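Only one structure is covered here, and it is reproduced in the block below.
Note that one protein chain of the assembly has been removed; the remaining protein chains are unaltered in position.
Lettered A, B and C in written order, each chain numbered from 1.
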Amino acid sequence: MNYQECIDACLKCMTDCEYCLEKMIGKNSHNDCPHCCRECLDICDLCAKALARGSKYSAQYCELCAEICEWCAEQCAAHDHEHCQKCAESCRKCAEECREVAMKIAA
Amino acid sequence: MNYQECIDACLKCMTDCEYCLEKMIGKNSHNDCPHCCRECLDICDLCAKALARGSKYSAQYCELCAEICEWCAEQCAAHDHEHCQKCAESCRKCAEECREVAMKIAA
Amino acid sequence: MNYQECIDACLKCMTDCEYCLEKMIGKNSHNDCPHCCRECLDICDLCAKALARGSKYSAQYCELCAEICEWCAEQCAAHDHEHCQKCAESCRKCAEECREVAMKIAA
Partner (left out) sequence: MNYQECIDACLKCMTDCEYCLEKMIGKNSHNDCPHCCRECLDICDLCAKALARGSKYSAQYCELCAEICEWCAEQCAAHDHEHCQKCAESCRKCAEECREVAMKIAA
């Protein structure tokens, strides 16, 4: 499948956001985490499916996904919990992969 | 479309759970709300799509959806927030519609 | 809920695309229907949820949703099947509502 690394990064980010959201409910947060995780998991899911089917909107999905992942990475990185740190890392990786795919498609 | 009322109830429940989840993040909760809303919105979404396409698994989706909605209704009903009360009501309505469709299909 | 008409239009479009996709599988198609329905139902779903939770990316989702709906409307409108005609109509309505919400948010 084309763009397999990006698909993998999206799906890892999706499951890490799902876990982070679940763990953060009921915990104190001084920023947008875990709202950002709810947001991020949805676009990662859609972006992975779009890439898997070779959607003609892949570049647009990747750009939006990268933007949301970057926001989520910032929010989660500011929290010390292990799940937040892991989530932030997955978000950054996903954003990178998505930016790269968006550029390749535009080229 | 067949089962339009049930589809509508699922989709109303999905959006009310989405809203309730968003509002409950960061608020105190003494029970499973809003974990239940996260769970409920996913199965409502899938159940509505399955009914819309005439899935052969419609009865199974409806049964699982009803079970999750009943749990979510109980949890949200125990909270005084307006969004929780509305969410509980949508969950109960959705559970009823889903039980009815599941029975019709089995008949 | 804010933007209720747009949410409703998205969800109607989602279920009509789901139905149209199911009915078109195995039928001849001279254009992108039902590929467009697969694409359209995913973004309608996400757009409705984003609006329901008051996502800060609502305008971006609405713009992308409108673009995809307009493409899907064109494709389905070219087919005589009742489900395609209905799907095209729901796509057009959804595109209009999404354009309007995107403009309101930008204003």
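What we mean here is this: a residue touches a chain if its C-beta (ideal position, glycine included) is under 8 Å from a C-beta of that chain, and two chains touch if they have at least 3 such contacts.
Remember, it's a predicted structure, so these values are computed and weren't measured experimentally.
Chemist: Quick one: say which of B:E39, B:E70 or B:E97 touches the chain that got left out.
Modeler: Final answer for the missing-chain contact: B:E39.
Chemist: For chain A, which residues touch the unseen chain?
Modeler: 1, 7, 11, 14-16, 18-19, 21-22, 41, 45, 48-49, 52-54
Chemist: Pick out the residues on chain C that sit against the missing chain.
Modeler: So the residues of chain C touching the missing chain come out as 21-22, 24-26, 28-29, 34-35, 38.
Chemist: In terms of residues, what is the contact footprint of the unshown chain on chain B?
Modeler: Residues in contact with the chain left out: 38-39, 42-43, 46, 49-50, 53, 55-57, 60-61, 64, 67-68.
Rule of thumb we're sticking to: only the chains that are shown with their structure count from here on.
Chemist: Since chain B and chain C are copies of the same chain sequence, what is the angle of the rotation superposing the Cα atoms of one on the other, rounded to the nearest 5°?
Modeler: Angle of the fitting rotation, chain B to chain C: 180 degrees.
Chemist: Determine the centre-to-centre distance between chain A and chain B, using the mean Cα coordinates as centres, and give it in whole Å.
Modeler: 26
Chemist: Nearest whole angstrom, what separates the Cα centre of chain A from the Cα centre of chain C?
Modeler: Centre separation, chain A to chain C: 24 Å.
Chemist: Touching two or more other chains, which residues of chain C qualify?
Modeler: Within chain C, the residues that touch at least two other chains are 49, 53.
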